[in-house]
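Worksheet: one structure, shown below.
One protein chain omitted, others in place.
Up next, chain A:
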């Protein structure tokens, strides 16, 4: 058993390397081999990874064989040059486990795929220097080498970036699935959603998290990262991410008097002049320190572990939520701090009258975001009416986030105002327009990814999904020829494989983009698409389906379309053929030398990849899928698969 353990851990490392080197391999592959071969090979890799993620159990023997072969081949090839790199990857936990996915709930291979594409596009980016400069060769080479090393490291880093596939429910009952990168803020995610849903971009739109266990709902703040809170969800969670308009999100900035002058009578609140509102905002949000509304009221608090609700006189201060204990004055020194806001978030609750016998249904709780179930560490509070509840929840948000909230609001207003022009621009500029984002690469990756998953996952969409040709299903992906493995899979020292071939290879697989129904997608791509005739199977696909090239790219392609996808390319210096921008990049590169890889294996593998992905039934919940689950799982998965295979033999 120990031997096997050791072997697997070795393999794990190699797989990490593979993930990085995939891009290069893709490039390098075509060179030495006939055009037809590289394609399948690349596919095999991706299949290996994706399927691993999806479900090792579903792997066919052949797949497994292929995977093993790949691994073995690559191990030998990479071993020497990667000494340093390997250390790193060993050291870096997040990287290693990537391919491992708790197979059960995820329909898709989230992280691996995305990171892979990202990397591959990166790697493509790198080569350009090659052809560009020829002067002093040695220097040049050295430079290139250095660049590559750096690039490889960057890719490593990139690969560490966690990504989630998130299904976002929209109020009309539909849903959108998108890939979210851990560096993306909710604001950026919402911008994506705006583009996808074509709703007006008013400031009230909000990405919410709902927890049916606790019956809570919380709107994420625009500056938060989405991945972090979602990754704390449990695996079997029923939590959802919902995209909806919430009027109270920024109400405090439209009508600050409702919060800051809440004691005044309703009439004078309504009569508030704009000028006075501005002044209120100025006073409370623009000074040296944020002023929190001076809320005080009798609220009900659920006692720790008890069922009863007790009335207490509560006060909100910038430093926390306080109440005055029985028999004491409400002087500051006597106040008891119920909770400070550093580590907790505030959640609206639903129907607590039933659930916890609360005096009213206007309840909110304060809890650490990681707590997902009923717990003594949750503070339950109940207000007399909805207005009071909104007042307190908003007050707590101000105390917690301070000026940031106001910044978010201003950004949201700008966004809403600029929507019209932006929309136009995006339509015209199409895919080449990149959404402003601090993480263009990541975004690019994610931009693509979402769509496909949605197609695959969404029950409604399933019909449109082209039934994979039966033949393909039976067709096992051609075991990668061990001999074939691209010469130096080493990402650090990739032989100077001409970038173009690689790109073309990808392009080949690419279904012509024009098929996309999405309006935002520019029609031109069709013309620009010089690439080889679509692979045979493509014809069978319904128009709206974008068959992903190699499975790994699949998640991408789909998504990239609807929104002017922030494509990776824009962020990348050279015009590497990004999967999605067939239009510009795909067409631009030198004429793809190798004709489409029509040979049977290629097409077969192709769909099979996508087919494979389908089986893992779309989990109903919107669970953000954890991309990098603990490493142990992969191991055991691999093991069981291996054992199974062996026993069969």
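Throughout what follows, a contact is a pair of C-beta atoms (placed from the backbone, for glycine too) under 8 Å apart; a residue touches a chain by one contact, two chains touch by 3 or more; residues count from 1.
Operating definition for what follows: contacts and distances are computed from a predicted model.
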| item | value |
| --- | --- |
| Undepicted complex member, UniProt protein name, chosen from "Insulin-induced gene protein", "General transcription factor IIH subunit 1", "PH domain-containing protein" or "Alpha-endosulfine" | "PH domain-containing protein" |
| Candidates A:143, A:329 or A:354 - the one touching the absent chain | A:329 |
| Touching the absent chain when the full complex is considered, from A:223, A:317, A:379 or A:410 | A:317 |
| Where the missing chain touches chain A, by residue | 84, 87-88, 91-93, 146, 149-150, 153-154, 156-157, 232, 234, 261, 263, 268, 276, 279, 283, 287-292, 294, 317-320, 322, 329, 331-333, 335, 337, 340, 342-343, 368-373, 375-378, 632 |
